[in-house]
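Only a single protein chain was left out; the remaining protein chains are all shown in position.
Chain IDs A and B follow the sequence of writing; residue 1 opens each chain.
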Amino acid sequence: MSVQAATPAPSVTGTERRGLTVRTVLWHVAVTALVLVLMYPVLWLVSSSFKPADEVLSNLALLPDHGTTSNYSQVFGGVAGYSVWQYFGNSLLVSGLAVIGNVLSCALAGYVFGRLKFRGRGPLFAFMIATIMLPHHVVLIPQYIIFQKLDMVNTFWPLVLPKFFATEAFFVFLMVQFVRGLPKELDESATIDGCGPFRTFWYVILPLLRPAVITTSIFTFIWTWNDFFSQLIYLNDPSKFTLPLALQIYVDQTSQSAFGPMFAMSVLALVPIGLFFVAFQRFLVDGVSTSGLKG
Amino acid sequence: MTGRIPRPGRWSVLAAAAFTLAGTLTACSSSPDEVGSDAKQTIRFVWWGNEDRAAATEKVVKRFEKEHPNIKVQTEFSGYPAYVQKLTTQIAGGNAPDLLQLDRPTFGEYQQKRQLAELTPYVGKTLKTDGISDSLLAGGEADGKQFAMPAGLTTQLFVYDKDLYEKAGVTVPEDGWTWKQFATDMAKVQAESGRAGTTDFGWAIDWFESWLHQNGKQLYTSDRKLGFTEDDLEQYWSMLASMRQKKGVTAAEDTTKMDGSAQNSALVAKESGSEIAYDSSVTSYVSTYQGKLGYAPLPSDSKTESGMAALPPVYYGIAKTSSHKEAAALLLNFILNDSEAGKVLGTTRGTPPNSEVAASVCASATGADKETCDFQSKVKDRLSPSDTWLWPSGSSAVKTDFQRVYDDVIFGKSSASAGAAKVVENAKQSLGQ
Partner (left out) sequence: MPTIAQARSKGERAEAPVPEAQARPPRRRRQRSGAAYVFLSPWLIGASLLTVGPMLASLYLAFTDYDLFNTPRWVGLQNFERMFTQDDRYWNSVWVTLKFALVSVPLKLAAALGVALLLNKPRRGTGFYRSAFYAPSLLGASVSVALVWRSLFGSNGVVDDFLGIFGIHIGSMVDQPRYALLTVIALAIWQFGAPMVIFLAGLKQVPNELYEAAALDGAGPVRRFFSVTLPMITPVLLFNLVLEIIQAFQSFTGAFVIGSGRGGPSDSALLYTLYLYQRGFNNFEMGYASAMAWVLLVVIAIITVLLFRSSRKWVFYAGEGTR
């Protein structure tokens, strides 16, 4: 299909463009209004991080009466004897490796389940889906025992290793759905060209899976970053703590809590995942090579 | 499969990448172990708490390591709810730490499930107890043997907004309220100020326990059975119902969120003018409450039983599976009895258990810590020993169930008598009766 053929006649474009400007303005107004409503709680969180200690719990207003940056200076002054950057570094390391592991292993598994025909596919696929149906609380202790036996407790291994083995069925299933949505003629023609399954996967499927890969990267990064429970169970040494673990030190139900610094650190913890999202969502754009392939 | 040339190449690259990764991971996570050396030992010490507690504990541990160069202490901490889950997972997974911090429910739980080492062999040797009062030590005993050490001293108290009470014309009687006077005064505070006189205290089994003691009973008997009857609880909750009717205590929706923390406190939210609490919470009230606070003993109809006890806010125990019990006991002794360590720890786990250390800490205390010290010295003679305040295995289930059923009562889903019956029935099941 040629590009020219798809382009409508000039006169049509003219009227549409004028119609579009009004519509675009309306669109911006509507979307901005919606964003403001949804963002209010986030803004409240950010503003609370600038409230002094005696206001944090008692002043529910959006803006602090007496703004202060002391919460931030307290956080940057160190948390439980370590620099806050150390926790950032640990969180980044764990989340970054998790992204690599999840993308590679889940794309492979997704390709196999989504495209290849092999004996045992049905039952294995069913089992894969079943693994997300069991609440993780009841497998927590058996899994802990396994990592304990492997002598991996108090290392980053239990947090990272499973990702390289595609244990998160959510992402495998996501990849499967995207692989099944790809036109089959692509890999068949690759096969004709003499590509084996791996080369087909690497050169044909993986690039086409870009939206799914981006999605997986975004979610893996953010969810690993926020994954309090596994980090809690497997990391003991405060020098290996990640941000969510360090954050707890400010909140103690049984004695005095420091909510101001807690809010400040929550806001700081949002920055890297926010940036990650902003950076990666840009790749969720049109023009993946599917278009044009048909011709 | 073997005929394709590019594939092995790809795989080996991947494999190489994976191994490099593996290398970096182990490099940054390897922990020094005490394999094969009997001189150098590593013990793990776990606790929950806030930042002040963290800083002080780290400092004391450093000092201990300097004094005992052959012992390395690895500390682990988390918030309270997370702590219980983590410790449970560690113990169930066969990876218990050596020295652990406990509270009343967890102490009962782990002791009865035989996860704690008996400390009696160390008492008087590695572990000195001379400076710790018997009434406090008793809290760590079970079946006549010592299984845990008190980490501090706390007791129940009544916190109130001084100015609010003054404006309402309510003063704390010289020798404490009787419950009847108390009910009248709380309604008066509400009538004058619009704020409930006190936070409805029917939610926490802890305050019911105080009331039981005032009536010559206890929550759990020494053979770990339920120490009260349906009638007791019905009577107690009915007393609260009439206070609620006269608006002397907070409404249901202000009461339900209570969990003992400042963040959910009705007093801090200014929905009430006072609250029953442990004195270990005084610091958090002072730092979050806008207003001037006063402290008083609990109301009681009994002249001899105040309903207040010398309780350990937290305990220390040594895991039964620990292979470094001696070293753990050494650290424990240092934390409890070393005067310098005591000064550093201050009141981060209640006032220090060692009375000498406590005296020197209180002498230099300021602010909220001073308030706590002053209150404790004022009521010192009225505190009952902690041995009749033990919570057995199953008590954490009973505690949560108690609050849940009370929700049903205050929201009108259940009568006080039906609720009381339910609590007793469930409690008996949790206690295995």
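General observations
The definition used in the following text is that a contact is a pair of C-beta atoms (placed from the backbone, for glycine too) under 8 Å apart; a residue touches a chain by one contact, two chains touch by 3 or more.
Values in this document were obtained by computation on a predicted structure and should not be read as measured data.
Counting contacts over the entire complex, the absent chain touches A, B. Per the touch definition above, the residue from B:Glu67, B:Glu253, B:Glu340 or B:Asp374 contacting the chain not shown is B:Glu253. Residues of chain A in contact with the chain left out of this view: 1, 6, 8, 24, 27-28, 30-31, 34-35, 38-42, 44-45, 48, 57, 60, 105, 108-109, 111-112, 114-119, 121, 124, 127-135, 137-139, 141-143, 146, 162, 164-167, 170, 172-174, 177-185, 188-189, 191-192, 196-198, 201, 211-212, 214-215, 218-219, 222-223, 226, 228, 244, 247, 251, 253, 259, 262-263, 266, 270, 273-274, 277-278, 281-282, 284-288, 290-294. Residues of chain B in touch with the missing chain: 1, 81, 84-85, 88, 91-92, 109-110, 113-115, 252-254, 256-257, 259, 261, 263-264, 269, 271, 393-394, 396-397, 400, 403-404, 407-408, 411, 413, 430.
The criterion applied here is as follows: only the chains that are shown with their structure count from here on.
Chain A and chain B have Cα centroids separated by 37 Å. Residue ranges on chain A touching chain B, taken from their complex, read 53-54, 56-58, 79-81, 93, 97, 104, 140-141, 144-145, 148, 153-157, 160, 164, 196, 198-199, 202, 228, 232-233, 236-238, 240, 245, 248-259, 261. Within the complex formed with chain A, the residues of chain B that make contact are 4, 6-7, 10, 14, 18, 21, 25-26, 28-31, 44, 48-55, 58, 74-82, 85-86, 89-90, 92-95, 103, 259-263, 268-270, 280-281, 283-284, 287-290, 313-314, 348.
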